[in-house]
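The complex is shown incomplete by one protein chain, all other protein chains being positioned as in the whole.
Then we have chain A:
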Amino acid sequence: MTATFAPAAPHPAGSATAGPRSALGVSFRGLGRSFGEGTARRTVLRDIDFDVVPGELVAILGPSGCGKSTLLRAVAGLDAPSAGEVLIDGTAVEGIDGRCAVAFQEPRLMPWQSVRRNVALGLPHGTGKAEGDARVDELIDLVELGAHASHRPREISGGMAQRASLARALARRPGVLLLDEPFGALDALTRLKMQDLLLEVRRVAPATVLLVTHDVDEALQLADRILVLGRTPDREGATISEVLTVPGERPRDRASAELARMRSALLESLGVDSHRH
């Protein structure tokens, strides 16, 4: 997949159709989200203050149900926060934001359309036919689905569907790429291949990436910084409990002592006894 692809040349800023194509910064300002009314009201997220630098890859870790998907949905504008706001490139997110693209926790492909048409769905509104076709071909090659481009989602494997979903998000040329456990449903081997693919993609299309994962090793392997969401016993709702900067150029040595130390610390802060894993 590497051979056919031009290296990190930034996309020409020429045609006005494709929207932002450079990485954009994301800022969370006092973000909070509660669901329900009255006595049934439950706070899921509170007091999230954080700045993601343009081009950065931030992994978001946290126990199941702590609000990771909710956080991404707030960035995409699919969900409005109850408190605070999200800024992309300095302007507040209000409603569905064209500067973002999401790869959801489930592939969410249209079952009645081919893989190709599904990827094309991600193209920004107003993309020309020729330009769009070329971009879709490029992306399908990148995620190695060339042989399955005309298949329906039910005819491909779960891993292929997640790759198609990633390609659809990339078709948008987003300034901010939101990945919600994009490799969650994959076996260990495919997962490693997909992680390499993500690094490859980032060389080609420089977007800011927020990557939700529950895999500590994945976070350590891919991220510039790791943001841990957690609850404190005294207050309802999860907030940022830790921010770690991961040292070293990627791809990183999975056996390095420093990463091993960080791994233990992360597992501990997630409430897992690292000696038993």
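The rule is short, and it goes like this: contacts are C-beta pairs under 8 Å (C-beta built on N, C-alpha and C of every residue); 3 or more make two chains touch, one makes a residue touch a chain; residues count from 1.
In this section, contacts and distances are computed from a predicted model.
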| item | value |
| --- | --- |
| Undisplayed chain, where the name is taken from the UniProt record, one of "Sarcosine oxidase subunit gamma", "ABC transporter permease", "NitT/TauT family transport system ATP-binding protein" or "NADPH-dependent 2,4-dienoyl-CoA reductase, sulfur reductase" | "ABC transporter permease" |
| Sole residue of A:Glu106, A:Glu138, A:Glu200 or A:Glu242 that reaches the chain not shown, by the stated touch rule | A:Glu106 |
| Hidden-chain contact residue, picked from the options A:Val58, A:Ala76, A:Val143 or A:Leu186 | A:Ala76 |
| Among A:Gly67, A:Pro124, A:Gly175 or A:Gly237, the residue in touch with the chain that has been omitted | A:Pro124 |
| Interface residues of chain A (partner: the chain not displayed) | 76, 78, 96, 98, 100-102, 104, 106, 108, 110-112, 121-122, 124-125, 168, 172 |
